[in-house]
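What you see is the complex with one protein chain gone and the rest in place.
The block that comes next holds subunit A.
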């Protein structure tokens, strides 16, 4: 067994020997590392206090029945059992999974399409304008986007006015208050917000692709579609990975848009885990169950995101 660092313990001889180059090296390394730790310390303290401690506390709370104030009662894994057996909570988790289609797949697919179209016009003033417009939804606070969209989608909003103008008044409805359309309507808002981010990431990725590859493909007689499949898509593997990761997290952990546009209604049609965790903890004062749902949500995010990370990196190594 050898080590790239040259500091592997190799048995008792080592201990008796005078400082060897390897040892001196290790000493220097340790000192350097010590200084390094010192530099990292402030950030580490913040990380420990504001990320690790809440994480550990959430795990701990999830094992108790606690109203946030009084004495907690140890219930073991009961809260987790509730999360996995309560039909309402399962429906709520299901809603988040449906939202992945709208928050992730649609923005990435549309983003690829838009990016391929605007790829050639990314330079110059026009390119800047296009990029700015595309990125705008990402800059607008989600709460503002939620309010604007709930006006657009209200029964007398712009969407219904447009439908009535073209003679489709029969389709018009309060999109966010209708049992059939509320969840897709929330999904559309999410897709609108995230499309810009995906497009910009993908356009940037495309600009890094060696033009010679396209030239070669064209010489081989590839059309635009074939070119897209053989050159663009494989080269964007990592960017697509990043897009999917960010948007899937946005879908599973969504809160702002839903809270503003529907508050989870009608019924439980648009209630998502983020909203339910908040309600359970602060309005129903079931801190334990809320924490258990939060832990399950975290595991769900990891289960979705880790394979994507692996897939998008896989080939490079």
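Just so we're on the same page, contacts are C-beta pairs under 8 Å (C-beta built on N, C-alpha and C of every residue); 3 or more make two chains touch, one makes a residue touch a chain; residues count from 1.
Keep this in mind: contacts and distances are computed from a predicted model.
Trainee: Out of "TonB-linked outer membrane protein, SusC/RagA family", "ABC transporter substrate-binding protein", "Transport permease protein" or "NADH-quinone oxidoreductase subunit C", what name does the UniProt record list for the absent chain?
Mentor: Per the UniProt record, the undisplayed chain of the complex is "ABC transporter substrate-binding protein".
Trainee: Pick out which of A:57, A:77, A:216 or A:299 touches the chain that's been left out of the picture.
Mentor: If we include the chain that is not displayed, A:57 is the one touching it.
Trainee: Please pick, from A:132, A:207 or A:263, the residue that touches the omitted chain in the full complex.
Mentor: A:263
Trainee: At which residues does subunit A meet the chain that is not included here?
Mentor: For subunit A, the residues touching the absent chain are 2-5, 48, 52-53, 55-57, 60-61, 64-74, 150, 154-155, 173-179, 262-268, 271, 279, 282-287.
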